[in-house]
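A single protein chain has been omitted; all remaining protein chains appear in their positions.
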Amino acid sequence: MSRKLTIIQAITEAMDQKLSDDQRVMLLGEDIGVNGGVFRATDGLLEKYGPDRVVDTPLAEAGIIGSAIGLSMNGMIPIVEIQFLAFIYPGFEQIVSHAARMRYRTRGQYHVPMVIRTPYGAGIRGPELHSESVETFFAHVPGLKVVAPSSPYDAKGLLISAIEDPDPVIFLEPTKIYRAFKEEVPEEMYRVPIGKAKVAREGNDLSIFAWGAMVRVAEDAAKQIERERGWSCEVIDLRTIYPLDREAIVKSVKKTGRALVVHEAHKTAGMGAEIISIINDEALIYMKAPVKRIAGFDVPVPQFSIEDDYLPTSERVKLGIEQTIQF
Amino acid sequence: MSRKLTIIQAITEAMDQKLSDDQRVMLLGEDIGVNGGVFRATDGLLEKYGPDRVVDTPLAEAGIIGSAIGLSMNGMIPIVEIQFLAFIYPGFEQIVSHAARMRYRTRGQYHVPMVIRTPYGAGIRGPELHSESVETFFAHVPGLKVVAPSSPYDAKGLLISAIEDPDPVIFLEPTKIYRAFKEEVPEEMYRVPIGKAKVAREGNDLSIFAWGAMVRVAEDAAKQIERERGWSCEVIDLRTIYPLDREAIVKSVKKTGRALVVHEAHKTAGMGAEIISIINDEALIYMKAPVKRIAGFDVPVPQFSIEDDYLPTSERVKLGIEQTIQF
Amino acid sequence: MSELTNLYQVLTPDGELLENIGDKLDDAMIVKMYESMVLVRAFDRKSVHLQRQGRMGTYAPFEGQEAAQIGSALALSPGDWLFPTYRDHAAAIVHGQSLSRVFLYWMGHMEGSISPEGKNIMPPCVPIATQMVHAVGTAWASKLKQEKHVSLAFFGDGASSEGDFHEALNFAGVFKTPTIFLCQNNGYAISVPLAQQSASKTIAQRGAAYDIPGIRVDGNDVFAVWLTTRAAIERGLAGLGPTLIEVITHRYGAHTTADDPTKYRDQHILAEEWRSKRDPIDRLRKYMDKHGLWNEMREAALNKQVAEQIDKALIEAESYPKSKPSDMFQHVYAEPTWMIKEQEQELPKPKGERGVTA
Partner (left out) sequence: MSELTNLYQVLTPDGELLENIGDKLDDAMIVKMYESMVLVRAFDRKSVHLQRQGRMGTYAPFEGQEAAQIGSALALSPGDWLFPTYRDHAAAIVHGQSLSRVFLYWMGHMEGSISPEGKNIMPPCVPIATQMVHAVGTAWASKLKQEKHVSLAFFGDGASSEGDFHEALNFAGVFKTPTIFLCQNNGYAISVPLAQQSASKTIAQRGAAYDIPGIRVDGNDVFAVWLTTRAAIERGLAGLGPTLIEVITHRYGAHTTADDPTKYRDQHILAEEWRSKRDPIDRLRKYMDKHGLWNEMREAALNKQVAEQIDKALIEAESYPKSKPSDMFQHVYAEPTWMIKEQEQELPKPKGERGVTA
């Protein structure tokens, strides 16, 4: 059986099912209890599972993440909600110096099967620091996995995989499209594997790599350019940002010979650079043009009246496609 | 007049001269006063400038960096010492969400002319978390500059530029070579510009990009390979990690047609990827082979008995040169 | 209500004085307090309204907390440093921020965080508790430069759980900076009540952990807030260091316009206990009535003037030149880097100018 759900509903369902399936699973975060989370991702779960398993914490991210590390080491599976990605920074040390390294330093004796969920990305008319897309910070840390779904189906399946993963997973949820559309989502539990990309649209002339809210932007651009110019672009939804699905990237560019990456993150040291490097390593001789990056600019995400101009648009992506194909 | 100094002596001299030159300059950090810093970078400065200007702070990095932000906004020029790079994480939020953005959010009304100095890199037989090389974290943050000298001359000149820079500068000091060698350093104040690379060694067959302690590794490899194979490698000491000196990178690879980046940081999402992307953007058609990355591995820096195996060595660089030239 | 015991109070909810204020607070200041509170409450209601109409983004209302913000900010001198959070525009306004600037902020304008000339009103701080450390730094600099200025940092009850709260108080204690830490304990951090935020019953008691005086004040008593803040300022200027002030108050409305308080709070108790019995404006009005400082005519005139002032500010804000996309490339650094200069060129040109393809 399946029904149509939004991304946020799919996320709630994944947590609900894992809470009921596995007594070790528990939720921690600010306002996730009575209030059901500022985006209502945990709505109804306190009533269902009680305050020992759905915990409203004090307002302190190092405290939340650090105590979740301890909970993990002693047998629990905590799912932490950070209210917005930029508010993870107070807990950055706990993530980088501990969550990511506990398995390593104890040679596998202790590990941290924790998930940190957090909305990320711009486009919701939020105040400053509600719109960041800093996946690079986590992709650069060995010991972490980083996931970013773009659809309800993947959101549920990837979150279940993340909860079952024995290692810490940073789970980035595209705020802008939390409720943007619905999609068929099976009622039962299922897994979407971490580390595997998905071909969101097949094509032959150019490969577009994207994740999260940018997948739709890429698809829009691909549709328009097909109509306008007759070029067929392949859109790859990477889904996992670390470890990247190298095989999928290389396979696609070997076919198309041209590539473009779209991401919201700042261009410099964004994951676009890593994708370019993978292509450089594995498929350089197949490339007919430089790989293009359509990315957030190297400026702080601006106040919301102009945030849409910060974000990659299908217009900018189309221009990039044109420049790449006509190189 | 000039004398031979080590990197650490050059750094002390730069701070000493700026403290005496500009009343607004002050130093903050753990153990930097009576103790002169754990690496003795501030030795003698407390006696000379007193406890109002050379401040032993409590053990709290957010407190140090955050109060330095306030000091900056109210007219001071604080130079913060963080004892080891990994201990900057408690202050990460202050750097990313405030130091880097104060100018932006006040439209230039307030700014943060602060320098954060910290030893970085492996090879000193330190315990865990004393050997990190996470420059990516800062290079990805618009509003910051990131500098990493490789020699006494540059250390002094770049630190003076950093102190005089109206924006926050992360100043990464290569711990392993703090005292490894001496070099002529002028007694007077001079500046080495931020954002400008230096050709450390001229060559025609391949360009090697490096910074900090890796410059010597690159030079060694270049010398050996010249002797062994007769290939001439150009070594570019980038000196500034953000903003990268694109012109110097592009100029060199247009000449050599081959490139290799050496860095201690983990390979994935390291700055090597950004350098590859710059070459992709600007000089792809000149390239005779993929750009090679000889980098720290995608694992936490290991305990010190095997840390040398984590670090790029001239052996690994030579192998990379061979693979690139014989591609 | 246990949280209301042991509070420093000067003006009872009935408008009676509990101590002599004659030599400290003159009638002109009292009238100013009243006028300011009326102004900012009208501003707050207008803003909620504008948000509903889609003329502003998400807005954080402060209604109910006027005495806490006005009482403390009015105690400052012009050159003092103010660190408001996203909820403290009342304080910003009485310290000299223009109403139109505050509107611009909530409209998502790039220039919404500029301090008026000669004032040091910091941008509304979004990451919780982080501004407390800055207020140590600015006060420290004032002290080093021997300038007679204090720094006043607002923060909430929830903020007291963050590590930065601790580090700020500890630094201020060690370096004896003239910093005033003003906690508006409004009982909730979004949905989380103080009892779940900490096992400690008060925020003020934490002062002792840093050898800093910690004072609990009725935050809806504008006299008590003002007098306590003045004393803290004098202490700071005398070189005696920081003060922690906890003022007990309540926000009547939602956390922000995106929040639904009925999910976590009994709005009935709220109305009974706070709005009808302890309102900061009503209370001061009672006092002023008793002392012949106010009358219906002045009230009517004030309301009219306030409405006009707000309307004028709104027109100003709405006719202020919109932020341009290219504004985002300004002020990242003193000198733009090459990537910034180049990326600015990637912005789509305004309609009609495009055609730069290939």
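Going in written order, the chains are labelled A, B and C, and every chain counts its residues from 1.
In this section, a residue touches a chain if its C-beta (ideal position, glycine included) is under 8 Å from a C-beta of that chain, and two chains touch if they have at least 3 such contacts.
Note that the structure is a prediction, hence the values are computed from the model and not measured.
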Visible chains in contact with the missing one: A, B, C
Touching residue (missing chain; options C:199, C:238 or C:297): C:199
Among C:134, C:166, C:216 or C:283, the residue in touch with the chain that has been omitted: C:166
Residues of chain A in contact with the chain not shown: 26, 52, 55, 57-58, 60, 62-63, 66-76, 90, 93-94, 97-98, 103-111, 142-143, 145, 166-167, 195, 243, 246
Contacts of chain C with the absent chain, listed as residue ranges: 161-167, 170, 173-174, 176, 196-201, 205-206, 208-212, 241
Chain B residues that touch the omitted chain in the full complex: 30-31, 33-36, 38, 56, 58-63, 86-87, 89-90, 125-130, 267-268, 297-300, 302-307, 309-310, 313, 315-316, 319, 322-323, 326
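Rule of thumb we're sticking to: only the chains that are shown with their structure count from here on.
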Centrality ranking, top chain (CA atoms only): A
From chain C, the most remote chain by mean C-alpha position: B
Chain B and chain C, separation of their C-alpha mean positions in angstrom: 40
Chain A-chain C separation of Cα centroids, rounded to whole Å: 35
Rounded Å distance, chain A centre to chain B centre (Cα mean): 31
Touching two or more other chains - residues of chain A: 62, 86, 89-90, 128-129, 268, 297-300
Where chain C touches two or more other chains at once, by residue number: 110, 126-127, 163-164, 332, 337, 339-340
